[in-house]
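Structure first, commentary second.
Apart from one protein chain that is not included, each protein chain of the complex appears where it belongs.
Showing subunit A:
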Amino acid sequence: MSKTETDADAGTGAGAGAGAANTAAEDGERRDSEASARLSTAPAEDRPGEDRLIGGPTLGIVGWIRWFWRQLTSMRVALILLLLLSLGSIPGSLIPQNSVDDLKVRAWKEENEAWTPLFEKLQLFDVYSSVWFSAIYILLFVSLIGCIVPRSWQFVEQLRSRPPGAPGRLNRMPAYTTWRTDAEPEEVREAALSMLKRRRFRAHTVGTAVAAEKGYLREAGNLVFHVSLIVMLVAFAAGQLFKSEGGKLIVEGDGFSNVLPHYDDFRSGALYDTDDLVPFTFMLDSFTGTYERTGPQRGTPRTFEAAVTWSEPGGKEKKSKIEVNKPLVVDGTKVYLLAHGYAPVVTVRDGRGKVVYQDAVPLLPRDANVTSTGAIKVMDGYRDKNGKKRQLGFSAFFVPTFAGHGEGNMFSTFPGLDAPILALTGFTGDLGVNAGLPQNVYQLETRNLKQFKDKDGNKLAKRLLPGETMKLPDGAGSITFEPEVKEWASFQISQSPGNGWALGGAIAAIGGLVGSLFVRRRRIWVRAVRGDDGVTVVEMAGLGRGESPRLPEELTELALTLHERTPAPAEGTSSDSPPDAPDAPDAPDDRPNDSDDDRSDSVEVSAEGAGK
């Protein structure tokens, strides 16, 4: 029987490739799957019955561990973990998060007191650092590592070995063609080998057939992608552990030095060492904000720009501009421009006219037009008319562009400094700053303060134009709104090592993905044997990994090329008789093997593009 013959023939080939002990009686099925195996390094899919051991009395500790590990590194569990990861991310986007906005978290808690304890227990206000979320991604990454390591070895092995020999029955492959030729089988194989090699296939001859493979970059890309995911995670984790991040508000003309006491607030990762702060200083020379003046967009900011002079120890002074999207970078530390506002300069005098306070007072913006509020605190140096030491406090309300008297409210109508007005009301007494409690610099603690009253007993309050002065009653002194209004800018100074790695990982991930998704990995076999009538029968088949819509096209193209070099017999075979390919699945005794596929061996669908 012709089938057995070729099987035996190919058997030596496949045997050489796969090292399996093939017997003449083995069925084509297994050989087919061997030939298609190792086109990828994906973990073997669980076959039913494989985990028969579950619950079995023979499963010892080691068995369990092995079972568990096999489950964890399977594609199915990776898929489930990925699903869990996306599900687990959802609550964090719907419930306010401490890491994003803790004020909102507080507000939420006040509104939903009944739920708060449960939510806190479930760490729903810190989803992305919660135990359960961490568990998901740590498991996923363990699974990923457990998957990558064996896959990489397998891939290296694939690169070192050669493409497996042709399966017994080539016409069971997804794309197949055959013809007869006068050329000798050896000639055909040689021509096929050189053709395939010229096309950068890895090709070699196994028995009566040439086996070739191309597209290893697919697997390489896939591995690179998955490894990059690990690199990114590690870089991200390192960034969290070693990062530092702090804020600083600076008024024009003031400076900052990168040491801990100079920060307004400072956060750092668990392993951060404050000695790691990069030593440098910078000074805010000026802040410029420009705004659209006309049209429907009046007031929309156009530029924010902080001009700074900075230097590293022993280095020269350099000038730079920091803009919203353009941080200053000093040795890996980045200085971002976060916000800006106004700092009117005020002078406070005591009853005798002595200046006890003169400074630019940064005020906090309340709206898009920079209506601002804040507090002026005169802590020491002031004595009342009796010479007694007191403290003074003013609560300040500032608008850069006042709508004009009679316009009702005190809100700013434009963010630029067009018609500034400073409204003040004064207090005297104890500011409470010495109580040791941290105090909001923008608010007065009025518990121990007494508000100044005017002659009629009304609360003293006044709107000042630049240069105007508000007198305090009973010779208590005065406060002057100096013509100068400075601007302030707030900066975030952050250092996060690992960003370079994360970026590198990200780029590699994209590259890997492109390889993994766009490169087609495929095998081509060309078998040439002498048929019963002495004419050479050529068979070609292709097998692609995954979705390979272009495989038939490619096979056609290869077949045409090879066909040209190994022409058909000059006379002989009638045009429509199927050549009796040695392993044509015509023998009835083949049927049982085909039971999985009872629609038989191929529907002739001329492949798309086959005519090209």
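Just so it is clear, a residue touches a chain if its C-beta (ideal position, glycine included) is under 8 Å from a C-beta of that chain, and two chains touch if they have at least 3 such contacts; residues count from 1.
One rule holds in what follows: contacts and distances are computed from a predicted model.
A chain of this complex does not appear here, and its UniProt-recorded name among "ABC transporter ATP-binding protein", "Protocatechuate 3,4-dioxygenase alpha subunit", "C-type cytochrome biogenesis protein CcsB" or "Sarcosine oxidase, delta subunit family" is "C-type cytochrome biogenesis protein CcsB".
Set against the missing chain, the residues A:75, A:122, A:403 or A:441 yield one that touches it, A:75.
Residue A:301 is the one among A:146, A:301, A:429 or A:531 that touches the chain not shown.
The chain not shown here is touched by just one of A:175, A:209, A:308 or A:472, and that residue is A:175. For subunit A, the list of residues touching the undisplayed chain reads 42, 45-46, 75-76, 78-79, 82-83, 85-86, 89-90, 92-94, 97, 99-100, 127-128, 171-180, 236, 245, 292-297, 300-304, 323-327, 334, 336, 338, 492, 494, 496, 499, 502-503, 506-507, 509-510, 513-514, 517-518, 540, 546-547, 549, 552, 555-556, 559-560, 563, 567-570, 573-576, 578-579, 581, 584-586, 596-607, 610-611.
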